[in-house]
Every structure is written in C-alpha cells, then in structure tokens.
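Missing here is one protein chain; the remaining ones are kept as they sit in the complex.
A, B and C label the chains in the order they appear, each numbered from 1.
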Amino acid sequence: MYSFKNDYSEGAHPNILKALMKSNMEQTEGYGEDKYSIGAIKLLKDKIKCNDIDIHMFCGGTQTNLTSISAFLRPHEAVISASTGHVLVHETGAIEATGHKVISVKVDDGKLKPIHIKMAIDEHTDEHMVKPKIVYISNPTEIGTIYKKQELKDLYDFCTKNNIILYVDGARLGSALCSKENDIKISDLPRLTDVFYIGGTKNGALMGEALVICKEGLKEDFRYHIKQKGGLLAKGRLIGIQFFELFKNDLYFDLARHANFMAETLKLGIKECGYKFLINSSTNQIFPILHNKTIEKLQENYLFFVWQKIDEDNSAVRLVTSWATKDEHVKSFIDDLKLISK
Amino acid sequence: MYSFKNDYSEGAHPNILKALMKSNMEQTEGYGEDKYSIGAIKLLKDKIKCNDIDIHMFCGGTQTNLTSISAFLRPHEAVISASTGHVLVHETGAIEATGHKVISVKVDDGKLKPIHIKMAIDEHTDEHMVKPKIVYISNPTEIGTIYKKQELKDLYDFCTKNNIILYVDGARLGSALCSKENDIKISDLPRLTDVFYIGGTKNGALMGEALVICKEGLKEDFRYHIKQKGGLLAKGRLIGIQFFELFKNDLYFDLARHANFMAETLKLGIKECGYKFLINSSTNQIFPILHNKTIEKLQENYLFFVWQKIDEDNSAVRLVTSWATKDEHVKSFIDDLKLISK
Amino acid sequence: MYSFKNDYSEGAHPNILKALMKSNMEQTEGYGEDKYSIGAIKLLKDKIKCNDIDIHMFCGGTQTNLTSISAFLRPHEAVISASTGHVLVHETGAIEATGHKVISVKVDDGKLKPIHIKMAIDEHTDEHMVKPKIVYISNPTEIGTIYKKQELKDLYDFCTKNNIILYVDGARLGSALCSKENDIKISDLPRLTDVFYIGGTKNGALMGEALVICKEGLKEDFRYHIKQKGGLLAKGRLIGIQFFELFKNDLYFDLARHANFMAETLKLGIKECGYKFLINSSTNQIFPILHNKTIEKLQENYLFFVWQKIDEDNSAVRLVTSWATKDEHVKSFIDDLKLISK
Partner (left out) sequence: MYSFKNDYSEGAHPNILKALMKSNMEQTEGYGEDKYSIGAIKLLKDKIKCNDIDIHMFCGGTQTNLTSISAFLRPHEAVISASTGHVLVHETGAIEATGHKVISVKVDDGKLKPIHIKMAIDEHTDEHMVKPKIVYISNPTEIGTIYKKQELKDLYDFCTKNNIILYVDGARLGSALCSKENDIKISDLPRLTDVFYIGGTKNGALMGEALVICKEGLKEDFRYHIKQKGGLLAKGRLIGIQFFELFKNDLYFDLARHANFMAETLKLGIKECGYKFLINSSTNQIFPILHNKTIEKLQENYLFFVWQKIDEDNSAVRLVTSWATKDEHVKSFIDDLKLISK
C-alpha cells in the first residue's frame, strides 16, 4: 500500500536527522533562544531579503494560526476566510475558542479577491455585528490553487486601504512558490502580506512552521502569546535546527519542486488516461475525477482521500505528493490506472 | 561554561534519535494514529498495569495543562494550586486564557494537603465566587520535593469525597518516581490520581508529554480538545516513537535515576563544603544557599539560576541535573566550590 | 413621526410601573432571591404547568443567549443556527466570544428542520471539526414566521435522538404563541424544547427575559454562570415584579395578541393597496414590498427599516407593531399608503 493521502506520511529529510544527531549533546539555551534558532532566523531573513521582520517558530499550523490571530485581534474583531479555509472548518473551532468569529465567504477556486472582502465589510455595518479585521488566506489554497503576484497585490492593497490585516497560511508555501505558474518570490512577501508562515511539516521537517510578522504594529510582546497558548517549546532548537537545514542550501525549495514535479507527472499520466480534474492545481495536490469502480480498484494498492461526489458514478479524489514521493510510486500508480481504465 | 540551568539543555537520548532514523522513511497515519503512537500507548498501559486509561501525547507541558484543564472544567469552575505551582505563575496565564481562575494556596514546601483544599472550598461558598473543581499538583513539586504515597492517597481521597478532580503535573515525574525517598510506583497512579502526565521533555526526549486520563468521565471527546488547542501533531509518530523508546527497556527510569544520582552527588559535595539548602529535595533540582561572592565566582564557569535572596550576603541558587549530566561535570563543580570556599 | 421600527420604542406597560411604584420602598433580598422574583417564578411554573423546570431572569436577549449557551457547552461543542439566526449575525459574535462556533445553515423561511440538523451532523465527522451540540432556533423567527407544533416536535425528537440540545430564543415568544396560525401552548414547551426563554423586553416590560431550563442535566450551578457573565442584577426584584405583572392576569398574552392584531390590520390594509410581501408572517413583524418612491414618501411620516432590495425599483421594508401600537397609527399609515399608491 502506497499512500498519496498527504505530505506528512514520512519522517524528515535525512539532512535534518543528521543535523539533529550532530548537535545532540551540545547544551543550548531553552525556549528558542539557542544559537540554532537564532541562526535559522538570520538565514530566513537573508532569504526573505528583509531585516525588518520578526520570525517565530511553532510546532504546527493550527497552533500558529490560533496564536497569531488571537494575538492580533481585539475581542470584537473577526476573521474573513474563504469557505474552503482551513481555519474555518478543519481546526475544531480553534479561532472561535480564542473568542473570534470566522466569517465565511463562498468561493469556488479557494481564493479571496478584494470584492469578497468588500462584501464582508459592507455587511458588517455597526456594533451589533463583529468587525472584520483579518483576512485569512492560504497559498496554495486548500484545493491546490495559487495566488498570482498581481492577485496578492490587489488583495493586500485593498486590505491595507481598509485597515485590515492580510494573513497568509503557508502550510504548503514551498509548493506554491515552486509552482510552474507562480510569479511570487519569497522576498516579495513582506511587501504583499502583513503576516505569513512558512510551513515545514508538509515539506520535509519533522514538524515546524516559521511565522513571519512583517507589519510593525503586530510584533510587540508576541512571545507572550506563544507561551500562553502552549507553543513555546523548551527545546526550541529542535525547530531551529530544522529550518536551518531546510534553508541552508535552498533544500526547502528543492523539496517543494520535487513534490510539485511528482504531482505534475501524476496529472499528465491521469490526463492521458482521459480523466478530467475538479480544479486546475499546479501544486502538490491534485483532484482527478474518477469512476467509483476505478477508485475502488485503486484503493486496493493506494491510500488517498475521496474528496467529493460528482455524480452517481464519479467522484473527485485527492492525491498528494511530497518531498518523499518517488518516481516509481507515481509510475506504478499511472500504470495501474491505465490497466484499470482499459 | 557548563549549564546546570535546567534538564532540557541537550537534545535527546541517542536511542531516540536512532529510532527516528530507523523509522524515517516509513509511511504512517497522521495525527497520532500511527503504529508507533499506538505501540507506545500499549507499552505505557503495560507499565502502568492498567488498561482502563486513555493516553494522549502532547508536545509540551503548558499545552498539556491548558488543554486538559480546559477540557475538564465548566466555565464557572476553577483550579486550586500551590503558590509555587507552575500553572499559577510561569505559564503566562494559560489557564486563565481558557477562562478559568487559578486559586493560589500559600505553602512552604510546594505541596498541597487536604487542609488546603478544605480551606479553598470553605472560602468559596456561593455563586458570587468560582467553584473549585480541579486540584493541580506537581510531583515532584517546582521546588524538588515529592509526595509520599500516603500524602497522595489522603489528597486523592479528600478530592474524590468532595467531587474534585486531582490532576498531577508530571513534567519531572521520572525524577519523583526514582527518588530515594519515593514509595509510589507508576502503576499506583491510576488509584491515586484522576489525571497525570508523564514528562518526556525533561527526561531525555526531544519533546513530548504523555497525558494519562484515569477518571472515566474525563475521557470523552478528548482528541477534539487537543486539536482545538493546536496540540495535535501531524507527524504524531514523532512523539510515539520517543515514548516507545523511553519505556521499552525502562530507559525512562534509568535516565531519571541517573539525573537524581547526579543531584545527590552534587548535594553531598556542597554539604561537605559546609553549605545549607533552602529546601530538602530528593530529586534532580537542588537549592543550595551560597554566599553571593561564591555565586559570582561559580558563574564564571557554570550557568544556573539564582533562585531567591536569603539575606544581604547570601542567596539560594538552583542547580538542575539531567539524564545528560556527567560525573565529570558534577566533580568539577564541587572541586571549584571547594576551592572558592577555602 | 411614528415609529414602526421595533417593539421596544416605548417604556413599559402601565401596570408594571404601578407595581414598581407600589413596592418601591420595601426592603428585599438581592440578586433575584426576593419575594417578587420567587413569586414570578412560581406564577410562570403555574402557567407552564410544570414544576420540574428552573427559571432564571435576565436583563436582555443577548445576555440570555450567551450565558446559557456557554453554560451548556464543552469547549469543542458548537451551535447550529439558521442563516437568519440572531446569534449568528446580530450579537457581535457574543457566542464566539465565549469560545464556540456558530454553524450557519442556509434557509429561506428562517426555520430549521431535522434535515438541516442531519446535514450539519454529517458534515462534522471527527475531531478536526467542532461537534454540533445545540440547535438554536427563534420562535417566531427573525423574519416573523412561526413553528407549528408538529414541526417543533419533529425537530425536538430529532435533536433528542442525536443527543443535541434544542434551545428556543423567545425574544418575541408572546407574538408566536398568540399568532392565529399557532397551535402551541406555553405549557407544551417543556415537552418540545430543552431550554427556551420568554421575552419581556419586546412585549411590554422595561427589560427582562425569563429563561426556562427544562432538561435536567442543564440546571446545575446555573446561577454561577449568570453572575460570571454579568447578568445577576443586584435589584433582581426589578425583573421579578415585571414578570409577575405580565403573567398575573395573562397580560403578556393580551399584549402580544394586540401587537399581532395591529400587524394583521396593517397587512390587510397594505394588501388592499395591491402590495405583496416578502414572507408570510403571522406575528408582529411584516415585510411588505413597496416601490422605492413609496418608501421615500412614507419615510416623511414614519420610521421603519428598509429590509432588503428586491429589484432596482422595489424593496421590502419591515414594519413592527407592539403592545403600544394604537389603531390610529395603523389607520393613518394605511391611509397615507393609499394616498401615495393612487
């Protein structure tokens, strides 16, 4: 059984384990104030080409989202999210648990545009309603699409003009930035967002996300919030070492490029078999529409999610590739599909 | 510079890194439903000699505390803690951030007794005050003392009779259970507590705490709370593998015993130099009272916390040993102290 | 200018003021433990024909909703509401501020049916999502429609079978129970709901809502929650006296019947002028669709909300009548409309 269920089925890239081994018996400061974490932050600032940002390390995405969103909002302020947004449905009400409403905006391609934000602002007219204050987007989105530079710029400009914070969930940021369709560089992000995070867990780390706070007013006292929400790891070096390894020789981008390439190869193979896709994704998640019997057959050898019913006979499935996916896995899947589809 | 600041200055015990290496490229289920986590839980149940318990893995202590305490309480219910309790002062109001008051009870030795709980109950008479519902203790306490079996039994019986939950923070549980003065076995705990956690971070793991829920009524839907508070690690295997290694051949207890032995050796050496201690600790934290000039001298070669001012000339310091402390570090510290104390 | 904006534009029914006058200099216990509050609760239990219920008095609807919903839920549990639900949009995220998500279900007539609850349950499959636990409905709904007895019974049965609490916001309960189309008696409610509240503010009281907890498991320690959320009035008699007056000679129902009759009269008059309605309401809120120019004309003499744009030329407006609306106000409005519509 090979799994295309997600991009966190394996452990970490070997370089990371090697680095953990090598540093293991050194004594360091706790709580992310060690030389490895400091080094990783410095390296990230170099890559992002910006010194005027604050970087904090977290264990996971939900924790990153809930800690930062609650730190940035006053009690009456709310988040705007696409109807597909991860914070909206798949984090067990983590944002609401910190006291804030998440306003859902129905979209088809997973992406928010200025018009959506305008609608949400216009609907919230007075103190009997919450006040929209953060726009939450994911890049790539939860359904694999990405924001083009101009789209992100338009959104950011609109937010800024309306005194709204633009927050980018980058759980799979590597995959977005390495997509063939992408025209955004990591060093563009401080000029296109207020806050974003660089996901490690889904791109080769054991765990770890690096939150980048660009907007000045959001930086103060941030470590208090990490501690309060339970996110300040005693051995913070564990995340520092990983991000250092991931960005040392641009390994992070190599891994993401590989994952995307595997997805692209899958996509081509599936297309060749005559199948259509639910959505056009250029990242490491793809959503082919298959006949239910084909799905059953494939499930004998592969794990993946059945994403959405299309009609009585067909469903869209989700296939996720990763830094660890090998050519042979992809080839074998396509060969099997061809066989089944005959 | 050698650090006696805490027991999380190094990485992990080498066995753990080896196990991570070995399993690295296997694909497993996410979110703690992998075979390693399942295996670790089975192993822990064997060691605790109880099947009727639920075990959940967390990244760190504050997260464990806040997630479980908020899961167990209704909004008007409160926690009782010793004035030295970690949740009371050193977790940035994490419990209050989930909506619950922590009631402080002044104690000298870090330990709560039934009389303290009775006082707190008696003071909270009606609906104008919170309702005490959880007693939070640490074993060992934050100042290194431990609960004897009878003390814990008395406390648990009193809590049970008063419909109060007894929660044991076991960030350094290994050190308590391996103390020379201890008479509690890990398999006693389900009959002496409602909930406790087994700390990994401070006893050889990269990170990780295993929460053990003994009381039936507290078990339902617990994973929802872990996810909501950001504690559900995508690669949950990371903690599962560690706890499996720690408990496989009782490594956990070996490491704790070693840490205690190092502390004991330190203590003896310091006593021989004629110094007194702030408190009589039998675990891996000791609190000698030294002359301020002696402290300054020692700080040239060692890192440690100055804990408390005693008088104009003397202060208590905290020295922490760990699984990674070597004989030579202890010997060197004592030799230096002898030299300075001449 | 006469206002049809809402049913809380005037003070209180004169009987209430008289009763306040009469009792004014008596000394009573505080916090709702006075003889008037106790008397009002006894009287309400008689009217509801049930002794096995707990009744608590509040100052307003949002406070009633947030206090009780947060008292009934564990942190991971959520509320299901119609898309028109008051808690969803018009209470500034009051429920979310206590930590709970409100799940929106799109409906046209303001009413939730078992099928809607089933959908919400089916979509929330595991611990990565919140757990639906309370169904919040309003009777009458926010758009004036009411639940028939069988509809409420079906909903309640479905909820009960699925271990879900049915909560009825009765801000305008009098108007629902006195609607010509209604077949529910107030004494039916303990068998058709788990919790409901009887709104006073919108039916002749200065302020005040009486929460009725029917389900046994929801009763414990409830006064703690009222106090904690700031709802325990020192001079609780103020609400007790009002509810006593309102229910003494069924004044509450007389007032609601009057308000409904005024709305019915308005409706007939408007119909006679040839206008249609956005929705068929049998309570004290009606939603005629008027030409925008007609609306402008009417606004010279009357206050009301323009509710919804219908097309370029027409909008639905909301007209609300109350216990204080007089025949002459209704007559004058219809006369003016006739004149304008010629």
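Criterion: a contact is a pair of C-beta atoms (placed from the backbone, for glycine too) under 8 Å apart; a residue touches a chain by one contact, two chains touch by 3 or more.
This one's a predicted model, so the numbers in the text were calculated from it and none came from an experiment.
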- Note on the structure: Touch with the missing chain holds, among B:12, B:44 or B:97, for B:97
- Check the options C:59, C:102, C:246 or C:262 and report the residue that touches the missing chain. C:59
- Full-complex touch with the removed chain, picking from A:5, A:113 or A:223, is A:223
- Query: What is the set of chain B residues that contact the non-displayed chain in the whole complex?
  - Reply: 75-76, 78, 89-93, 96-102, 104, 127-130
- Query: For chain A, which residues lie in contact with the unshown chain of the complex?
  - Reply: 70-71, 74-76, 98-99, 127-128, 130-131, 221, 223-228, 232
- Item | chain C residues that touch the omitted chain in the full complex | 2-3, 5-6, 8-12, 14, 17, 20-21, 23-30, 59-67, 91-94, 97, 201-202, 206-207, 224, 227-235, 237-238, 324
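To be clear about the criterion, only the chains that are shown with their structure count from here on.
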- Task: Would you mind working out whether chain A and chain C touch using mostly the same residue numbers, over half shared, or mostly different ones?
- Result: same
- Item | Angle, in degrees to the nearest 5, of the Cα rotation that carries chain A onto chain B | 180
- What whole-Å value do you get for the distance between chain B and chain C if each is reduced to the mean of its CA atoms? 51
- Task: For chain A and chain B, let me know how many angstrom lie between their CA-based centres, rounded off.
- Result: 34
- If you average the Cα atoms of chain A and of chain C to get two centres, how far apart are those centres in Å? 43
- What parts of chain A, by residue number, touch at least two of the other chains? 91-93, 97
